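Pasting a structure here, questions to come.
Of the protein chains in this complex, one is absent; all others appear in place.
Take a look at chain A:
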Amino acid sequence: MTPDTDPLLEVANLRTTFDTDGGELVAVDGIDFSIDAGETVCIVGESGSGKTVATESITRLVKSPPATVTGSVRFDGEDLLEASEERLREIRGYNIAHIFQNPQEAMNHCYSVGWQITEALTIHTDASQEEARAKAIDLLDRVGIANASSRFDDYPHEFSGGQKQRVMIAMALVGDPDLLIADEPTTALDVTVQGQILKLLDDLQEEFDMGILFVTHDLGVVAQIADRIVVMYAGKVMERGDVYDVFDRPAHPYTQQLLECLPGTSDSIGGIPGSLPSPTDPPDGCRFAPRCEHAVADCEAGGQPREVEVRPGQAVSCVYYQSGYDASVVEADTGDAETSRGVGDD
């Protein structure tokens, strides 16, 4: 790996809005994050957090119009938001690959799986038909499709859900990408299959030295694969940090409550009362204020609180961490959460 410290991908002030009949819908509202080569960053959020739109804005998979994407997305020194559609297609083919929750939507039902991979290979590399076929079989084999050469001519419907996701991963690897964006890739799968796919991604990450941007709502999955976490809520980043720090000492009230919502945690709180704010008319202050038990007057105005670093690499957007406030009010919960979730819990 090169010794330079520039991240592989650096997203700054990313804002994605949609023109709707009900007015401007702000799906992603000025977020920053970065991914280093070979690293796994998880964007965690519930529906309406903007996590999917954020990742689809990176290579502009979001359709524009109606979407407008602003800010900057620097990949290997190049600003993707400035790139032409042609250049983006190239990037999506070689450098940044996507996999999704529903592999069948990304596949063509009318062609065999082998044909689809071979096609991608001949477009993205200068392989001959024959080489492409051999390479496609090799890729299928590597993602764990048993008996790859005889499955080559099978159609997507002949594969199980887990196998389809494996095939999608094989397709994503065609251009030997530097970054894989995986949007809830295991959410639709059975839990025993989910484990296999997560393990596969882990192995491939090492083999291909890929950065992975993994989008999920599932904190169990996050704990298993993330190096770093970005917690999103209603289009904003609430908290970010190293996976151990965020799980051990979640600093933001939203992160804390999300962790306590998990079934099986000893003092599970029975949910977070209230619902997501309207994306066309978000609150003026902290997006979480309408549901936050700690909210004070300052939370309701002046935009999302500026991020404060609470320890190296862990930053939180909550007024209690700003000067003049007593952070221990919200941190107090953290202590509880930590002891209640310790190893060997029950």
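In this text, a contact is a pair of C-beta atoms (placed from the backbone, for glycine too) under 8 Å apart; a residue touches a chain by one contact, two chains touch by 3 or more; residues count from 1.
Heads up, the rule we're going with is that contacts and distances are computed from a predicted model.
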Ask   = UniProt protein name for the omitted subunit, picking from "ABC transporter ATP-binding protein", "Alpha-ketoacid dehydrogenase subunit beta", "non-specific serine/threonine protein kinase" or "tRNA N6-adenosine threonylcarbamoyltransferase"?
value = "ABC transporter ATP-binding protein"
Ask   = Which of A:104, A:125, A:205 or A:224 touches the chain that is not shown?
value = A:224
Task = From the listed residues A:112, A:149 or A:205, report the one that touches the chain absent from this view.
result = A:149
Remark   = Given A:68, A:196 or A:280, the correct residue touching the omitted chain is A:196
Residues belonging to chain A that touch the chain removed from view = 46-47, 134, 137-138, 141, 146-150, 160-163, 190-196, 198-199, 217-224, 226, 243-244, 247, 257-259, 261-265, 268-273, 275-276, 341, 343, 345-346
